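The structure that follows is given in the form of structure tokens.
Left out: one protein chain. Kept in place: all the others.
When the chains are written out, they are named A and B in that same order, and each has its own residue count from 1.
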Amino acid sequence: MPYKPRADLPSGAFTLPARYYTDPAIFAREQAVFYRRGWIGVGRLEAMPTPGSWIAREIDGDSVIVLRANDAGDVRAFYNVCRHRGTRLCEEAEGAFSGRIVCPYHAWTYDYDGRLAGAPHMDGTLEFSRADYPLGAVRTGVWDGHVFVSLVADGPSLDSHLGDLRAKFRDWTMSDLRVAARQTYDVRANWKLIVQNYNECLHCPTLHPALNRLSHYLSGENEPLQGTYMGGRMDLNDGVQTMSLDGQTRRHPLPALGEADRRRVYYYSVFPNFLLAPHPDYVLTHILWPMSPSRTVVVCEWLVHPNERARADFDIRDATEFWDMTNRQDWHVCELAQSGISSPAYRPGPYSSREDLLYAFDRFVVESLGDV
Amino acid sequence: MPYKPRADLPSGAFTLPARYYTDPAIFAREQAVFYRRGWIGVGRLEAMPTPGSWIAREIDGDSVIVLRANDAGDVRAFYNVCRHRGTRLCEEAEGAFSGRIVCPYHAWTYDYDGRLAGAPHMDGTLEFSRADYPLGAVRTGVWDGHVFVSLVADGPSLDSHLGDLRAKFRDWTMSDLRVAARQTYDVRANWKLIVQNYNECLHCPTLHPALNRLSHYLSGENEPLQGTYMGGRMDLNDGVQTMSLDGQTRRHPLPALGEADRRRVYYYSVFPNFLLAPHPDYVLTHILWPMSPSRTVVVCEWLVHPNERARADFDIRDATEFWDMTNRQDWHVCELAQSGISSPAYRPGPYSSREDLLYAFDRFVVESLGDV
Partner (left out) sequence: MPYKPRADLPSGAFTLPARYYTDPAIFAREQAVFYRRGWIGVGRLEAMPTPGSWIAREIDGDSVIVLRANDAGDVRAFYNVCRHRGTRLCEEAEGAFSGRIVCPYHAWTYDYDGRLAGAPHMDGTLEFSRADYPLGAVRTGVWDGHVFVSLVADGPSLDSHLGDLRAKFRDWTMSDLRVAARQTYDVRANWKLIVQNYNECLHCPTLHPALNRLSHYLSGENEPLQGTYMGGRMDLNDGVQTMSLDGQTRRHPLPALGEADRRRVYYYSVFPNFLLAPHPDYVLTHILWPMSPSRTVVVCEWLVHPNERARADFDIRDATEFWDMTNRQDWHVCELAQSGISSPAYRPGPYSSREDLLYAFDRFVVESLGDV
């Protein structure tokens, strides 16, 4: 396959200065701009199967409790901080309340809408009214079973954030899908290096020989960056059914999928932390949790159709082992990039025209952060 | 028992801003104001049983050697730093000298009063006089066997610091008591959260069901904050003899104790780091060692009368296991408070009137630290 220039990058399309990957002040600003003000993927709705079940996630230093409030599946989210003396209400990453949210210290009690319902011995306190002390609320939104939260009250809606993505990936019927496997990684690299790694396959021949046998790295097309997301697609080689260890699948294609999408794998980054890779027979998600300028925890989930998961001979290991291997190759080289960029000797280098999304993402980051 | 408002707190009696629990600069100022200039409990005199035996403790970054200087039980304390090239003289937490304090590097040698007695090969050094290089001295004081040190030479005396406490707890004859058990805890919480936890029992029904069976959490009275200490007492329920797993005791009451004090447990905080809880049959102490804004090491000791300890059937486990369980419940909720208060979402919350000592302590801290 001959080389096909993808986009004309301007002269001077270079990687970012090192400080974007190492400076704690820039990291703090990213947290404030992207993670506190954006829509943050936190997990699947099925992780909260019954009213009162919850998950807790840390965003920019705030622990947030995400809660299924009722049988209808309404989701609420609150800061994990009692309004009395600031005690953390939930310690674990997930759990279930029994009708009320009770602080373990002095038993201040909240309902599933966050209202303070009980506050022992506060009746003697001047000017105290329970109505003044609800749990701090956090906005929530759900896209086909993917739960998002936003720490700001006045930002754009999740729908506005997602733009065309709801329509684009409707045929994968992601609301119906269920988690078949999960893997968590602790990566010693900046979260943006992981986003960049996700958005080019120029490294595939060198780093991923197995993947490179399934899809040619110059196949596919990128969609220009859309303000809140970017992505593209790759074509599966002839005879390849999906991305798995042997390129074959033990599962049916997702039922509503058209012929063309059965021959493709998509890779989309919904800023800042949700990476979505729809395959013909499963959907792969990565959720990024930046811990420091040089460390990111990545949670990877494989979603499948419930009919498949219910089969006696269901087996997803061909896909999980393929992607676990590929993930580890990626994290490793991201860590090497973090190390090199952290050296005083590092200088920004030139992007190739196959790295058009990376350059667009860098511009987006630089413009979003402003002067740093 | 009906609710009994204990004190009228002013309107706006709220917990402190988060920075008092998280800011390293405020922590450093607390160390300078409370720990460097105050009287710091370091342990029991019996830990230094013979002349030359010593303990070492770290205060605001300074290691201090506390030494029994002679048979009379005089206590001296010195900075653990050789005057030649700054070498630490003692490495361990306790030990015993053999007549002299000898630096392990070049054998500079000091007597038990800290005087430089030998300095090899310094006779050729211009203007050198051994008299100019004693060990740096630290003030010491003893209260009924509890040893205190103060890093400032010109502060108030220990007697002045203790005020009425010597008289108040005379009947427990603490000089005679001996350590029956010791437990050390590493708590991921600010030292002030531990002091606050120690000074209210409003959390007892929720957090300490066992303790709550021994003493009603609304019993007892607090004494107003006294400038260098604060505290109060609880009444034992009918049929309860002491705080132990079953409320019974295997020990005689302390011999000089009056009838009323045989039915009570006291809890006193001698600022900044010495917590004293006299019981009918034993005395419980907690010594706090702040390590960082969010970490405190706590050393807990149980003191008993030597006649009890000498008995063949002596057993203190009813008290140690009870308090070890209760301590761990307290440290755990202090850690939850530290976590919640460290979140950006934390806002100061309202104190109840049962938390009067906490509000007084907060005021004392804020006024002592000044602008921060």
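In this text, a contact is a pair of C-beta atoms (placed from the backbone, for glycine too) under 8 Å apart; a residue touches a chain by one contact, two chains touch by 3 or more.
What you see is a predicted model, and the numbers here were worked out from it, not measured in a lab.
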{"item": "Absent-chain contact - pick from B:D60, B:E94 or B:D235", "value": "B:D60"}
{"item": "Sole residue of A:I40, A:C300 or A:I341 that reaches the chain not shown, by the stated touch rule", "value": "A:I341"}
{"item": "Sole contact to the chain not displayed, among A:P205, A:P255 or A:P306", "value": "A:P205"}
{"item": "Chain A residues touching the omitted chain (full complex)", "value": "3, 5, 8-11, 13, 15, 18, 202-203, 205-207, 333, 336-337, 339-354"}
{"item": "Residue numbers in chain B that touch the chain omitted from display", "value": "60-63, 79-89, 91, 104-107, 120-128, 133, 136"}
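Just so we're on the same page, only the chains that are shown with their structure count from here on.
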{"item": "Centroid distance [mean C-alpha coordinates] between chain B and chain A, Å", "value": "47"}
